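One structure is given below, encoded as structure tokens.
Only a single protein chain was left out; the remaining protein chains are all shown in position.
Residue numbering begins at 1 within each chain, and the chains themselves are lettered A and B in the order written.
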Amino acid sequence: MDQFLQQLLNGITLGSLYALIAVGYTVVYGIVQLINFAHGEVFMIGAFGSLATWTIFFKGQLGLWVLPFMIVGAVLAAVVVALILERVAYRPLRHAPRLAPLITAIGISVFLQEAVRLFYPGAKSALPFPQIDMVTGPAFQAGPVTVRRSAVFVIGALVVCAILLWFFINRTKMGRGMLAVSQDPDTARLMGVNVDRIIAVAFAIGAALAGVAGVAQGLQNSNIDFFIGFMAGLKAFTAAVLGGIGNIYGAVVGGLVLGVVEAMAVQFIPGTFGGSPWKDVWAFVLLIVVLVFRPQGLMGARVVDRA
Amino acid sequence: MTTSQTTAAVSNPRPSSQWLITLVGVALLIIGCFLSWSYVPALLGNLSVNFFPGAIQIFMIIVGVLGLFFLLLRKGLFPGAHKLLDSARGLRALSVTAAAFMVLVVIVIGLQAPGLANADPGVFVTLVGALAMVAGSFRMPSDPTVDPITVHLPSWVEILVIVAMLTVVLFGAAYALGQEDGTVFSLFLLFLAGLVVALARAGLFSWFGVIAQRNRRVIMLGAFAVAFLFPFTQNGSDANMSIATQVLIFATTALGLNIVVGLAGLLDLGYIAFLGAGAYVSAMMSHSAFANIGWKPPFLVVVIISAIVSSALGLIIGSPTLRVSGDYLAIVTLAFGEIFRLTVNNLDGNNGPDLTNGPNGIPGIPELEIGSFNFGDTHNVLGIPLGRFANYYFLLLVVAAIIITVFTRLNNSRIGRGWVAIREDEKAAEAMGVNVFGLKLFAFAGGAFLAGMAGSIKAHQDVSVTPDQYIFLESAFLLAAIVLGGMGTVAGVLVGATVLKLLPEKLRFVADYRLLTFGLLLVLMMRFRPEGLVPSQRRALEFHEDDADLAERIEDAHIEAVTPMEGRA
Partner (left out) sequence: MTTSAPERPAAAAPTGSPVLEATGVVMRFGGLTAVNNVDLRVNQGEIVGLIGPNGAGKTTFFNCLTGMYKPTEGQVKFEGTVLPPKPRAVVQAGMARTFQNIRLFANMTALENVMVGRYCRTSAMALTSIVRGPKFRREEEATRARAQELLNFVGLGRTSEHLARNLPYGDQRRLEIARALATDPKLILLDEPTAGMNPKETEEAKQLIFRIRDMGLAVVVIEHDMRFIFSLCDRVLCLVRGETLIEGSPHVVQSDPRVIEAYIGKPDEDELEEEAAKEDHA
């Protein structure tokens, strides 16, 4: 039972990270029916953005007060890159055959990885991430469960972001515009909604959350490298499908479920196929199983294939 | 530019000033090439001997001769041809190439000699010649040309043109591969690109295109003959054959992927994993000391088993995914690629049954042996030694031929029509009774089958299989070859694969930026030329929904092609 609770917490921690990234897939998909493959890379850029902010302005400082600046740095980097991508690469292809934006996304993904690897100083190998006071450091015990400080940060970040997102979508004009565009872009355009702007906002929101996730990843793993976006992106996509792609809350739920499943798989699958070398395999097996039995996801997205 | 001017330019026997300036430019260009370009003999493959042009000087002489040809063309010396080719546009491209080339040469001499003091007058003579060509040709009016579709030459002339073209390709490839000096190789590429652009601007390629369209079979056989003859030009040298073999295995894999992406329109990002599955099966059934399967059937059986295992994996991945939406396939295949990599990493005896020897892979795979023919031995044919890589090269050529046959024949069949219909409008295709799911699954699993086949050969050719040979970036690399060359065409993929595989091999400085460039290439191609360098017409139409002129042109060409000969004027 103790092990179960411990793995549950580990799973939720991991899942919160997935959820933060998964929202980006699902928001964009809900509005333009595009799987933004490069989203994992946006997350990676966020992590490097926060590291760069720290290296340039606060090198040596580890006080908690630095953290907000690092988050801002991450979000800025991620959002700027995502907006450039949207404007330069995706927007011109909005009416092209489906294959075109997908291939573009692959290209961007490879390009961003390589750009960071080649041009970010020292990024050819993993870089240490600043270990900020309070959110890192020795874990504490809560009953039978060992809680890492970074876990508290990750889960807290997800809760705050989810609340902010809910307010944005339901309480602002822009958020309602997003809903309108996701229902029917043509009608929304006729009603005077600026569709281009809404799409850009969707990219920006996803990127902002991915930026936060980037900081969380750095604190969790204590180092980052140019390749973290690949696996994280795949997992987050799995989470988005699991929750029902296009459904924002589904992405959150999907992320958490995926994280817990992975953690439990490590602990409870017996024999040689258990254990951490296989956890990623189980995550993807889950993706395929979901596609077979419930392609609309756990939370049930709207019609997946809008013809 | 008015019509009267243009006619005057073509028929007026009195040379105009621009024409004369260009002629002088061409003359200087050629003369300069016969003079020494630099005192330093070690530079750019020795340009220091008068009247004995070095390699890059010969490039410029070829440019000069072509320029002369265009100039004479303008004077109507080759009746008939001036209707086909726009000499002014050709000359412009040629002169820009020459000028850029010479500027680069001067810079290289300045940097590597070092110092321009080491340059001989010859290089400046040629540079001035090139600049004079620019000055002359840019003031030349364009010629009116006719649509090449309407020009009919005797078929033996057309076939002769094809043979000539293919011969140039053969020797060009042999030359390029033999080039050791990176700078000379880069200059050769510039020269080649300039030549291609000049001929394309002059309209030669649209004419070639028409000829190629009319003589499909000849082209195919000819290209195959050229590829077959290539090892005989290498005199038993393994260095180039090794590269050629790698290019060929890459191209073969890309051809298989092009059935999936180009014909069926499915984005398969785990293709390399199917290749890997084939390679691993083949390795596990080989006589390697690390192979853990006791059964060692003959290779032909292994090929079949590898292909079947790959396609079975394709069915497992494809059948749930293809029912949903096209976008999901891309990401699920991506995930499959990861599953494959992780699985072969883990099956090392510690984390699972010992099948793949984990991260170390399976080394020491013995040479292939079919019957009594050992692929590791050197064989002499007509006195020309053909080494290990040449043997694999020939085998891969056969596989490539099989895949090309499958590709073209499926494309021109009921199944191919079904694929086009699905790409065009999936819902309508379904409503017209096309088995959408079945056809997609067939393409996907069939592509995996071919990849498994290629993989089983690759394992032996590479001598070892390791997990890090079969990662996502390799899949992206394959995709780049297809996108660059042209989705849905054989020639395009061959071009794309050759360019993408050859450049990093020959240019080490490109190798480091290889992936960066390819990522960017994918984005730029999708934005500006989604149909690729050698497009399939249907794909060109699909990517340019709004281009009515293009549609008219392609339709005219098609009607021309299907109208029987006797029906023509």
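We take it that a residue touches a chain if its C-beta (ideal position, glycine included) is under 8 Å from a C-beta of that chain, and two chains touch if they have at least 3 such contacts.
Note that the structure is a prediction, hence the values are computed from the model and not measured.
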Contact with the hidden chain (one of B:L85, B:L396 or B:A429): B:A429
Listed residues B:V40, B:V303 or B:I415, member touching the removed chain: B:I415
Subunit B, residues in touch with the chain not shown (by the definition above): 405-406, 409-410, 413-415, 417-418, 420-421, 424-425, 427-436, 442, 446, 538, 541-542, 545, 548, 551-552, 554-555, 558-559, 562
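Please note the rule applied: only the chains that are shown with their structure count from here on.
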Centre-to-centre distance between subunit B and subunit A (centres being mean Cα positions), rounded to whole Å: 38
Subunit B contact footprint on subunit A (complex, rising order): 33-35, 37, 89, 92-93, 95-104, 106-115, 118, 230-231, 234, 237-238, 241, 272-273, 275, 277-278, 280-281, 284-285, 287-288, 291-292, 295, 304-305, 307
Interfacial residue positions of subunit B with respect to subunit A in the complex: 261, 265, 267, 269, 317, 320-321, 323-328, 330-332, 334-336, 338-339, 342-343, 345-346, 350-353, 423, 426-427, 472-473, 476, 479-480, 483, 487, 512-513, 515-516, 518-523, 526-527, 530, 542-543, 545
